[in-house]
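Just one protein chain is left out here, and the rest sit where they should.
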Amino acid sequence: MSFFLLRRTGGLVLTLLAISIVVFAVMNVLPGDPALTILGIDATDDARAALRVQLGLDDPAPVRYVQWIAGIARGDFGTSYSFGVPVAGLIAERLPLTLSLALSGTLLTLVIALAAGLYSASRHGRTGDWAVMILSQLGIAIPAFWLAILLVLLFAVNLRWFPPGGFPGWSDPLGSLRSLVLPTIALAAVQGAVLARVTRSSALEVMRLDFVRTARATGLSPARVLWRHVLPNALVPVITIVGMQFAGVVTGTIVIENVFYLPGLGRLIFQSIANRDIITVQALVLMVAAVVVLANFAVDVAYALIDPRLKARLA
Amino acid sequence: MRRFPVNLVLGAALAGSVTLVALLSFIWTPYDHAAIAVTNKFASPSFAHWLGTDQLGRDVVSQLMVAARNSMIVAFVSVVLGGGIGIVLGVYASARGGWVENLIMRVSDLSLAFPALLFAIMLAAVFGPSLQNTVIAIAFINIPIFARISRGAANQVWTREFMLAGQAAGMGRMTLTFDHVMPNIAAAIIVQATIEFAVALLAEAALSYLGLGAQPPAPSWGRMLSDAQTLLYLAPQLAIYPGLCIVISVLGFGLLGDSIRDLSDPRLRRER
Partner (left out) sequence: MLDVSNLSVRFGDAYALRDASLTVHPGDRIGVVGESGSGKSMLAQALMGMVPESASMSGILKIDGTEMTRATEAQWRALRARRVAMIFQEPLAALNPLRRVGTTVMEPLRTHLGLSRTQARARTLDLFEEVGLPDPEQRLAAYPHELSGGQRQRVLIALALACDPKLLIADEPTTALDAEVAQRITDLLVRLSRDRAMALMIISHDLQVVARATRQLLVMYGGDIVERGETRKILSAPFHPYTRGLLAARPRPQLARPVPGTKRPRLPTIPGHIPALVDLPAGCRFSGRCPAELSRCRTTRSTEFRTGTGLAACHLLNPAERSKS
């Protein structure tokens, strides 16, 4: 187990470094002058040169890269060009919202996928199965942001059950929860549709295995066989896809935050793009990519925890 | 045992009609899609304007048609571009083997961690949002996908006997790649391209919704939706049509790709 973890952690660090190089290269080596974008074309050459020195842009790119990474290692992501405050602070302020949305979205995705997928598998070839499959095919084709708009139209504009967007702040817990309901549904419905198919086919495969027959021969109820015996064994491929989909959940969160005007990292990215705040965008992009990579890492470790056979092999 | 291929027929019908409408928009739209008529804004559907007009009195049907064309061009160019680079990388990796193959595959695994949206965000931050950046971003995510699939398919071809025979006859690996590998992996690639085309349509819609894609006045379904979102209380119907267009085209090409894959080779089904 420890060797496995060690090797995977090594790979993780290398991957993160590689990603940071790519991000830095795209944002800094490509032509473009942050001083020009910040000050505008009316500024004098002197003013721009002064700003470049102030931002540390006169150093060669490799030096700036090392400084950037060293700063991140200390928790210093640099100072935002447009807000004039540390980027780390900006992130810390908005992270809880994005994290809650991503987590609640993933949770609801799993609930939808497992319930629909298992139901569909247990009704294999019958009407219920068909209905779920048609719904999920539709769900895969629906853009999350359009579903979000439809939800706003129905539940906010017409029924007025939930706010159409915005966030009251965590000091109002009930209001915060209410404003996260529609974004969570929009995020989870589409991801859940994809995952429901995976769950169904995985469960169908498990249901053909001998131990399911043993469980039936033991007189266990179909529900018990399904949830206690089929589900755990069907989970491994499902978790793989959850890991692969996590990139989708994260970008989905960025999109959904913009649909609902939620002040999270996704909004921050777009504000920073509008402000040409390269250092902030750079930090955020790196963070999001890192989250995706970390999620895949977590999935690998989760396998070993679920499957005792794997655990034995890794020991 | 073979049932009527519902998915294939439905997918072909949907994808075909979207393509026809997009092509039609080159020669005919009911109105000039950009013609503004402020006196006739938010018109209800009528014989003159089948789906009504928007906040500037522009004809919705005309805009949807031109947007279909734009989306499909973006999706097509980016899949061809990214797919082309990916196929070259994948086939080359398979032909060379060894550390070259390893390196190419490692890098492509790495870039899978990079969603199209992030790439588009970076490009937009450096160069400002534009249609080209959308194309580049979507093309970029297609590179590793096609590199993987063409390498996998090519590796299978390399194990076949006629390949050994060819090598024994002194043919170069590149010649063999062009003469034998490419024709044999074409089917798998076409199937994947159809599916990725659907994914690209979806990505284009999301990027243009976020304002990273096509800039005004070029119409796009995504931007029509973000405009309509600000007018939900005034004209909720405007938020329906572009979304339906996206669903129909994504569903059409997705179903088409999936069902061709299932028909041509059931074994491929489990690979994604």
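Per-chain residue numbering starts at 1, and chain names A and B are given in the order in which the chains are listed.
Note that a residue touches a chain if its C-beta (ideal position, glycine included) is under 8 Å from a C-beta of that chain, and two chains touch if they have at least 3 such contacts.
Since this is a predicted model, take the numbers as computed values, not measurements.
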item: Among shown chains, those touching the left-out chain; value: A
item: Residue touching the undisplayed chain, where the options are A:48, A:94, A:197 or A:229; value: A:229
item: Which residue of A:220, A:244, A:274 or A:299 touches the chain not shown here; value: A:220
item: Among A:130, A:161, A:211 or A:227, residue touching the chain not depicted; value: A:211
item: Contacts of chain A with the absent chain, listed as residue ranges; value: 209-211, 213-222, 224, 228-229, 232-233, 306-309, 312
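As a convention for this text, only the chains that are shown with their structure count from here on.
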item: Rounded Å distance between chain A and chain B, as computed from the means of their C-alpha atoms; value: 22
item: Interfacial residue positions of chain B with respect to chain A in the complex; value: 110, 112-118, 121-127, 129, 198, 202, 205-206, 209-211, 222, 225, 228-229, 232-233, 236, 239-240, 242-243, 246-247, 250-251, 254-255
item: Residues on chain A engaged by chain B in the complex (per definition of touch); value: 15, 18-19, 22-23, 26-27, 30, 32, 137-138, 140-146, 149-150, 152-153, 157, 164, 247-248, 250-251, 254-255, 258-259, 269-270, 272-273, 276-278, 281-282, 285, 288-289, 292-293, 296
